[in-house]
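Before I ask anything, let me first share the structure, which is written out below as structure tokens.
The complex appears here without one of its protein chains, the remainder shown in place.
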Amino acid sequence: MIELLWSIFDITLVLLLLALAWNTCSTRDVMRAVTLFIAMGLLLAIVWARLKAPDLALAEAVIGAGISGALLLSAIRDYPSTPMVSQRSTLIEGIINILTLALTILMSWAVWHGLNMSDGVRLSGQVISQLPVSGVSNPVTAVLLNFRAYDTLLELAVVLTAVLTVLTLNEKRADYVVSGRLLQGMTHWLVPLLVVTSGYLLWVGAHAPGGAFQAGAMLAAAMILLRLAYPSKQQEFNNVLLRVLLVIGIFTFVLVGLWMMSLNDDFLAFTPAWAGTLILIIETAATVSIAAALTLAYRGGRPKDWEDANRTSRSIAENGGQDDQ
Amino acid sequence: MIDTLAILAIFSGLFFFLSGSIGLLRLPDLFSRLHALAKADNVGLALVALGVIMLEPAVINDIKIVIIWILVMAASAISSHLVARHALRENREDD
Partner (left out) sequence: MMSSGASTSILTIALLIALNLLLFSLIIGLFRAWLGPSVEDRFSAILLMGTGGVAMLLILSILLQITALYDVALVLALLAVVGTVALTQSKSDHD
């Protein structure tokens, strides 16, 4: 009976996910697609919880449902009252359909193959056995920030690259916002609560699900909330502070790695006695960086001094062209 | 004994959740749907939270559940207010 009920739950979840994904991609109304996408993010968080992966559930809830939701909803903010219809060419649609079908078949084969494989060496056993040396007691954090620290460093670099790309794309559209007393009153207690929860997630990541990415995303959510509730108080970023915040995560990471290389002959090989403290330092810096990156990605548009520099060089180019004629 | 009370609480909460969802689907207007959402779902969540508190032995988790419940209530109230005001403003612009 219990097995049957679990199976009903699991199968319904899977079918719902598939239905949401299908409808998100196939619908012509952009607002419906965005809403279904955010709903799918929320459902994925529940799926991760069902699969006993609370770290993933946390990350999905914060980033997938929270930050991505805010980003998408702001991106379609100029929707007209009639539904927007997106235009696609049939040829491109056909190509994408074929590629997606091929990918689905490939991944289904991979999952089938993996399920039917004989028991090989399971890495989780090795992780558990090496856990006392890693400096933390949460196996996910141990893998992310000790055993596979290099991968996390590269992830931070990817985030930075993405944000830099977003920042160079276009001028920032002016926001027209009307914010009432209720919203501003709410931020008085919600933003501190978000900041405290972010610190809690950062700290608890050592021995329970949590960690730098979740904490950074929560901090970014707090900043986004502030920005939306107090539009008249938007100050242009102090650009030195901006640059420092963006890179401090990677900087600290590489610095610690090089220091460990001088001590232990290997990049990012932590001395077991200091591993816990080092991981905490790296995670704190990474939290700040991720928060700054996500907030800037949400804001979009070029920072002020890049804009001025661009305007100057563009006007020089135009004047130079006219002089030639 | 506590288990039975908890199951009772959770199932009555479920009743409110189901009625809230049905209301969301069948009520005629956005504003009435927001009523169903903000009120019925939150009562449902309160009852489910009560049931879970009865089942959860650790006190620190019980405190967390109470905090979650208060936060969801506040978030629901503010969310429905914001959405309703936004809808009103949009309709006014269309006139």
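We call the chains A and B, going by the order they appear; numbering starts again at 1 in every chain.
Everything that follows uses one rule, which is that a contact is a pair of C-beta atoms (placed from the backbone, for glycine too) under 8 Å apart; a residue touches a chain by one contact, two chains touch by 3 or more.
Computed from a predicted model, the values in this text were never measured in an experiment.
For the chain that does not appear, the touching partners among the shown chains are A, B. Interface note for the absent chain: among A:49, A:131 or A:281, the touching residue is A:49.
Seen from chain B, the chain kept out of the figure touches residues 3, 6-7, 10-11, 13-14, 17-18, 20-22, 24-25, 30, 33-34, 37, 41-42, 44-45, 48-49, 52, 55-58, 61, 64-65, 67-68, 71-72, 75-76, 78-80, 82-87, 90.
Residue positions on chain A in contact with the hidden chain: 1-2, 5-6, 8-9, 12-13, 16, 20, 23, 31-32, 35-36, 38-39, 42-43, 45-46, 49-50, 52, 54-55, 57-58, 61-62, 65-66, 69-71, 73-74, 77-79, 173-179, 183, 186, 190, 193-194, 197, 201, 204, 207-210, 214, 218, 221, 224-225, 228-229, 231, in rising order.
In this text, only the chains that are shown with their structure count from here on.
Centre to centre, using the average C-alpha position, chain A and chain B are separated by 28 Å. Looking at the complex, you find that chain A touches chain B at residues 81, 178, 180, 182-183, 186, 193. Residues 71, 74, 78, 81-82, 85, 89-90, 94 of chain B touch chain A in their complex.
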